[in-house]
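Single-structure report; data block below.
A single protein chain has been removed from this complex, and every other one stays in its place.
Right after this comes chain A.
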Amino acid sequence: MAGNAWRSTLLKLLARCGVRISDASSAPEICETTPLILHQVSRVMGAIKTQSPQPRTFSRGIQTVTLIPGDGIGPEISTAVMKIFEAAKAPIQWEERNVTAIKGPGGRWMIPPEAKESMDKSKIGLKGPLKTPIAAGHPSMNLLLRKTFDLYANVRPCVSIEGYKTPYTDVDLVTIRENTEGEYSGIEHLIVDGVVQSIKLITEEASRRIAEYAFEYARNNQRASVTAVHKANIMRMSDGLFLRKCREVAENYKDVKFTEMYLDTVCLNMVQDPSQFDVLVMPNLYGDILSDLCAGLIGGLGVTPSGNIGANGVAIFESVHGTAPDIAGKDLANPTALLLSAVMMLRHMGLHGHANKIETACFDTIREKKVLTKDLGGNSKCSEFTADICRRVQDMD
């Protein structure tokens, strides 16, 4: 509402409570008040005075989340997640949107404006797998989303799942990867016939931002240490800059331990003893390789959650597996990855109670091994798996 309209509404409201204000600067004269009304008045005055917006997450309010089902198995696993959230009575209202690229004014490819609007309003998104058509002429959808919302950090917590056996049983680490620059800047030139140059870009600003996010994450999630992964012995200036920024930011977070390790040493030790790592922060390419390596340690992309954090408070959580067109529509898909990403989303929003409930139900179902989907080693349908989790969630209440 415009300033004057606000002012008059409030003055009327306050007049009803018995407070008369002659002009904005003088203290309000309180004619007749009761303690309760005084309390309400001070709350309202406080809300007007503070510049920051009210927190988005009310513990009793319904939060809107933009849901992007995606292609292939995307719609079925999204439906599964919505069903489970309903059974858990999570205060989430889903807004489904489609993100097929359209050509905007000026010839640039962009996502549909309804999707962008919805995301900007709700600030939280859940995304299924998106197919990247090869010769469609537009860049990959993931890249487009990344650029539109400036998703600078990709967070992938990798925790061993008790019921799904892999040779590595004690994995509990988080990889935080810089998502905007580095080796994936896309700047390549053909210098002479037969010589190609690809540019890796490291900037102070992006390195500082990702380091700050990593330390904030470590602090908020009670993680003990942050390790910067680099190759500064070879790429002295670029990784050297990244490392310097990490060191500078580490000065402000003395409660979190900071170490640095070469990329090859990390790979070597990760494969032998993954329990020694906690939070890892690194530039784009190393992050890509290491996060997939860690996903492989816990069982693959079908069970790994992932989140992308952007500037302006936007966060999009997604499943990182492919669209699996061969099993699309046959009720055979495994919704675990999208479900665990949704749980990560609940934790991000502060709804830890619901998050723990759903996560425990999911892990219990996998541990029981009775209704596993094909990729987890069973032969049940997606709907049966979902129903089992829903039942467990409801039993927990």
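The rule is short, and it goes like this: a contact is a pair of C-beta atoms (placed from the backbone, for glycine too) under 8 Å apart; a residue touches a chain by one contact, two chains touch by 3 or more; residues count from 1.
Note that contacts and distances are computed from a predicted model.
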| item | value |
| --- | --- |
| Chain excluded from display, named as in UniProt, from "Trafficking protein particle complex 10", "Beta-hexosaminidase subunit alpha", "Small ribosomal subunit protein uS7m" or "Isocitrate dehydrogenase [NAD] subunit, mitochondrial" | "Isocitrate dehydrogenase [NAD] subunit, mitochondrial" |
| Which residue of A:101, A:235, A:328 or A:396 touches the chain not shown here | A:235 |
| Residue of A:102, A:196, A:224 or A:311 in touch with the missing chain, whole complex considered | A:196 |
| Residue of A:226, A:270 or A:338 in touch with the missing chain, whole complex considered | A:270 |
| Interface with the undisplayed chain - residues on chain A | 166-168, 183-184, 186, 188-190, 193-205, 231-238, 240-241, 263-265, 267-272, 285, 288-293, 295-297, 299-301 |
